[in-house]
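Excluded from the complex is one protein chain; the other protein chains are retained at their positions.
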Amino acid sequence: MQSSALDESKVTLNYHHEAAGHHGHPDHRMFGVILFLIGDSMTFLGFFAAFLIYRTMMPVWPPEGTPELELLVPIINTIVLVSSSFVMHQGQTAIKRNDVSGLRLWFGITAAMGAVFLLGQGYEYFHSELGLTTNLFASCFYALTGFHGLHVTVGVLLILSVLWRSRSKEHYSSGSHFGVEAAEIYWHFVDVIWVILFILVYLL
Amino acid sequence: MSTSAEKIVTSTHDGQKAEHKQRKWQDYFTFNTDHKVIGIQYLVTAFLFYFVGGALAEVMRTELATPEPDLVQPEFYNQIMTMHGTIMLFLWIIPAGAAFANFLIPLMIGAEDMAFPRLNAVAYWMFPIGGILLMSSFFVGPAQAGWTSYPPLSLVASKWGQEIWILSILILGTSTILGSINFITTILKMRMPDMDIHSMPLFCWSMLATSGLILLGTPVLAAALILLSFDLIAGTSFFNPAGGGDPIVYQHMFWFYSHPAVYIMVLPFFGIISEVLPVHARKPIFGYRAIAYSSLAIAFLGLIVWAHHMFTSGTPGWLRMFFMATTMVIAVPTGIKVFSWTATIWGGKINLNSAMLFGVGFISLFLIGGLSGIMVASVPFDIHVHDTYFVVAHFHYVLFGGSVLALFAGIYHWFPKMTGRMLNETWGRIHFALTYIGFNLTFLPMHQLGIQGMNRRVALYDAQFQSVNMICTIGSYILAVSTLPFVVNVLWSVFKGEKAGRNPWRALTLEWQTSSPPAIENFEEEPVLWAGPYEYGVDTEMIDEDSSIEEMLAEVSAEAK
Partner (left out) sequence: MNIPSNIVTLIVGIVVTLLSLWYGQNHGLLPVAASSEAVQIDELFNFMMTVSTGLFLLIEGILIYSVIKFRRPKGDTTDGSPIEGNVPLEILWTAIPTVIVLILAIYSFEVYNAMGGLDPMAAHDMGPHTVARAESNSKENLIAFDPDRKQVALGLGVSPETKEGENQLVINVNGIQYAWIFTYPESGIVSGDMHIPVGRPVKLNITAGDVLHAFWLPEFRLKQDAVPGREVQLTFTPNRVGQYPIICAELCGAYHGGMKSQLYVQTEEEYQQWLQQNTLAQSDVESTLAANAASSSDSEFLAPLAAEIGVEADTIAQLHALHHHPLNAEL
C-alpha cells in the first residue's frame, strides 16, 4: 500500500476478469465447521480450566468422602470411543472410492460404538454413588461428562443423518461428501476431548 | 482518482435494471438470507432495544437526581440497572456492530453474499428471540445482580429472572458465534480475486479481529453461564461458597469473555472510523498496515488482561501486577490507531458534515475513556476507584463516546447506501451538538463522583453528591432529547430524503460502486478494483503523467452504465 498509485496491472486484470470465484460458489463449509469446532473447544477449555482451578486451589481434592470413581466402564468406553474414530475413517476412505455401501457399513458401526459409549456412560451414572449435588467434585464430574455426552449424542445423530441421506446411491460420491467429512471431523473432535477429559477427571 | 470516480458514479443513476429481482418491503420482516436485509434487520432491531435501554437509563438517572430512593424501590432500581447494562451491551452495541458487518462486508470485498447466508439469517433471528426473552423477565422480576451477575448474589436474588437472563445470554451468545463464523469465512475466502488481504478495507480487518475474539471468548462465557445455571436450578455449588464452591472462578470465566467483549464492542467501530475519516477528509488513511495489525494486536492482548476487573476481589498480588502490565500495553496499539486517525485528518480537505462530526467527536471522547482506562489499569489507583462512578464514567466514555458515536458516524455515512437517500445535514448537526453536550454533561462529572467516594449500583447515596448527580441527570435528559432529531431525520429521510445516487461521498471502497440501495445481487456487473480503498489524492498526479489510465477509466465508466 505504501507509495501506491493507481496500480495499472490491477486495473487491466480486473476489468477483463470473468470472475471464476464470483459466480461458481466454492465450498467454504468445511472451513466453517473448523471455525465452529475452535469455538466449541473453547467451551470445553472453560470447563477444564474451572476444573483445574478447583483441583489446584482446594485443600483436599476430591473433597473428603468422595467415593473412588470406578475405572472399568470408563476405560472400556475410552477404548470404544477411540477405536470408533478409526472405524469411522474407513467410512470416509470408502466413499472416496465411491463405495457407498462401505460408507454405510463403517458409519453404521461407528454409530453403534457411539451408542455403546452412551450406554456405558448411562450405566456409570446409575451405578455411581455420586449425586449431582454431592459435592463440588461430583458436580464437576457430571457437568463435564454430561456436556461431553451431549456432544457424543449430537455426533451419533450426525452419523445417523449421514446414513439416512446415503440411502440414495447418488447423494454422496467420491467428489462430493461434505456431510461425511463434517461428521467425521466432529467425531474426532469429540474423541480428543474425551481423552483429555478422561485424563483430567479419572486419572489425575 | 476521486474526480474520475465521480464520473463513474454519477453516470449510473438509474439503479437496477428491469430484469433484476426487486426488493419487497416484506423481505425485511421475514426470514431472508440476503446480507443487506439482515444488516438492516440487525440495525433496526438494535435501535429498538437501544430506546428501551435508554429509557431505563433515564429512569435510573431520575432516581439518582436525589439521594433518597424515592422514585423506585431499590430492588427495582437494581433490576433496571441490570437490564440497562445487559440491553445496551448484548442487544444494542454488539448487534449494531453485526449490523454494519453484515451490510458492508460482502459489498466491500465484492462478494454476492455472506459465505453461509442461511446461517446468517438464523443468527439474526436468534437476536430478537433472545431479546424478547430477556424482556419477558420483567414479568417475573428481572435479574438484579448487575450485568456481571456475580454469584452468590445472582443465586439468591430473582431466581427466575436470573435464569431467563442466563438463557437469553446463551441464545445471544450463540447468535454472535454463528455470525462470527460467517464473517471470518467471508472475509478470508470470498474476497474478489484481485483483492489481497492488504487491499481490503480496514473495516474488514477490524471485523476479522472482532470475530476472532467472539469465537474464542463467547464459548467460555457459555460455559460459565451453564455452570451458574446448574447452581441456580439444580442446586450444585460450583460458585456457591456455602456448598464448597468458589465465586471467584465465575469471575475469571466471566471476564475471560467480557473483557474481550469490550473490544468486540469497540473494534467494529474502530473499523467504521477508519472508513469514514478518509472519505470526508479526502486523504488516504494514515498507516493502513499499522491500523490493520493493531486491531489484531488489541484482540490478542484483549485475551490476556481479564483480571483487571478483579483487582480487588480474589486476585493474588503478583497476578494483579501481571494483569496490570498487559492491560497497560493495550495503550500502545490503541494509541497507534488514535494517532493514525489524527494524522489522517491532518492536512486533509475536511468536509465537516454529520458523519465527520461524529467521527471526530468519537476520537475526542474515546481518548478520554482510554486515558481513564489506563488509570484504572494501575492497581493502586483501581483499588480506590473500582466499583465506583469513576469506572461508570470510564466505560460510558469508551462505549457511548466511543462505540455509539462511531456508530452514528457510520449511519450518517452509509445511510445513503442503505436507503438510497441522504439524511438531512442540519438535523444531523443538531443531533451531534445535543449528543456531544449531553454526553459530557452526563458522564464527565461521574469521574469526580467516583474518586470522591460514590459507589456504583446504588439507588441511595450520600447527600454530599446530590448536586453533581443533578448535573448528570440533566445531561442525561439532554441525551434523551438528542435522539429525537435523529429519529425524525431518519424517518423523514427514508421516504422524503434527497436521492443519493451511487456514490454521494465520492468514496473509493467497493460498496460505493453499486447502486444505492444496492441491487439484490449486490453488483449488476463485476465490481472493478480500480483503486485501493483509500487512494485519495492520487488522481491529479496520476492522470497527468499517465493518460492510458484515463482511457481505461473512461472505458470502465462506460461499462458501468
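Per-chain residue numbering starts at 1, and chain names A and B are given in the order in which the chains are listed.
By our rule, a contact is a pair of C-beta atoms (placed from the backbone, for glycine too) under 8 Å apart; a residue touches a chain by one contact, two chains touch by 3 or more.
In this text, all values refer to a predicted model and were calculated from it rather than measured experimentally.
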Touch criterion as defined above, residue of B:M375, B:A433 or B:M470 at the omitted chain: B:M375
Residue numbers in subunit B that touch the chain omitted from display: 1-3, 6, 67-69, 73-75, 77-78, 144-146, 150, 152-153, 156-157, 241-248, 281-290, 312-318, 320-321, 324-325, 328-329, 331-332, 335-336, 338-340, 342-343, 345-352, 360, 363-364, 367-368, 371-372, 374-375, 378-381, 383-384, 386-388, 447-448, 451-453, 455, 457-463, 506, 534-541
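As a working rule, only the chains that are shown with their structure count from here on.
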Averaged-CA centre spacing for the pair subunit B and subunit A, given as whole angstrom: 33
Touch list for subunit B against partner subunit A, complex: 1, 110-112, 115-116, 119, 177, 180-182, 184-185, 188-190, 192-194, 198-199, 215-224, 226-227, 230, 234-238, 243-246, 249, 252-253, 256, 288-289, 526, 528-532, 535, 538, 541-542, 546, 548-549, 552, 555-556, 559
Subunit A - residues contacting subunit B, complex: 1, 4-8, 10-15, 17-22, 26, 28-29, 31-32, 35-36, 38-47, 49-50, 53-54, 57-58, 63, 132-133, 135-136, 139-140, 143, 147
